[in-house]
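Here is the structure we will look at, set down as structure tokens.
One protein chain omitted, others in place.
After this line comes chain A, so read on.
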């Protein structure tokens, strides 16, 4: 304290015996709604101010905090620099706990996860599962957490990859799909089992924090509530309503629509003849055109079927099927589909990992298969795990196309979909599902229920 001016705004903190000196500006950057921000707020320092005014010495402004100094050093560094650097001796779990104490967990998360970039992914963790049987699906939460559906349970992880209380569908009905309405709400679609009376299967909303049941979504046909099996789930662009493929017991097949705010059924698109909707294993909402893509794929059905539905006038505006494909090509089935982000084409993949494209602007065209995007390595890997068949999956994110083939995820970039990265992670065997969200990519392996977490590290400064 050479001059009074330099002394102003300086704060002395004694954390667990170690003294830190910093400025009020640094601490205030944490925000008023954090522990440090509140501690320095005028309302808690009326007496200090009086003393400071009177004596002019800021020596009185020392605060004691009864917490671990090592973690505080990391967090103070975060406040000072905006970057998160965790030294070897500090376990992440402890750091997170301390961050939660100070109310800085959101800042740690923001510093921890860089903006998602498919070509700069780094394997951050491999989380072993303990559920019996195969995982059905992995879904990324908007805040960086995820959930894994298998059998009658959905295991939920927060972004720190700590497991929360699992979600059980009422009656432990087998789960087909799950989707995050927001970071705290999880929708689950479950299968109706034969022989059960009524109330089984369907769609329900759960608290992702506590696993508690929030709401069950009903389907009524001719004003009669009916039980049903829900297949795939998806949201519209505003997150106002969501869709599920539904199979009722009395051949009531189609796509159900619910209002996500009120929980009431908003619409039902009955399956027209020649269309497969109720069995669909993939739904995707197209922002630009206000239509819904419904894909029912091999091997769930004998042939693959993709259509675009317009709910405003209840029409099928586009559809494609490989029913009439010549016999020589018959063994090539499209097994997964995704609408490209420009909304002009659908990308499909077959069981031999060939990528193909369907033009949405014309109804007549067939699949343009691209042989060169096929990966040389994937065939080899597939041979190794041939006993465990995992069909490839597709996803798009940030202008890139992702495809899981065997035990790797391939990243294709640019308008011509050039292979730019391959992600090969833990020892869980073939990847049966993957999901991107909350700046992370989660890949679920078929064996052991291990899932890999891929993150983008913060970019290099220089």
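Here is the rule we go by: contacts are C-beta pairs under 8 Å (C-beta built on N, C-alpha and C of every residue); 3 or more make two chains touch, one makes a residue touch a chain; residues count from 1.
Methods note: contacts and distances are computed from a predicted model.
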{"item": "Omitted chain, identified by the protein name its UniProt record gives, among \"Tubulin--tyrosine ligase-like protein 9\", \"Vacuolar-sorting protein SNF8\", \"Immediate early response 3-interacting protein 1\" or \"Cullin family profile domain-containing protein\"", "value": "\"Cullin family profile domain-containing protein\""}
{"item": "Listed residues A:21, A:66, A:313 or A:416, member touching the removed chain", "value": "A:66"}
{"item": "Absent-chain contact - pick from A:9, A:69 or A:103", "value": "A:103"}
{"item": "Of A:86, A:123, A:209 or A:286, the one touching the omitted chain in the full complex", "value": "A:209"}
{"item": "Footprint left on chain A by the chain that the document does not show", "value": "33-35, 38-39, 41, 43-44, 46-47, 63-66, 100-101, 103, 184, 207, 209-210"}
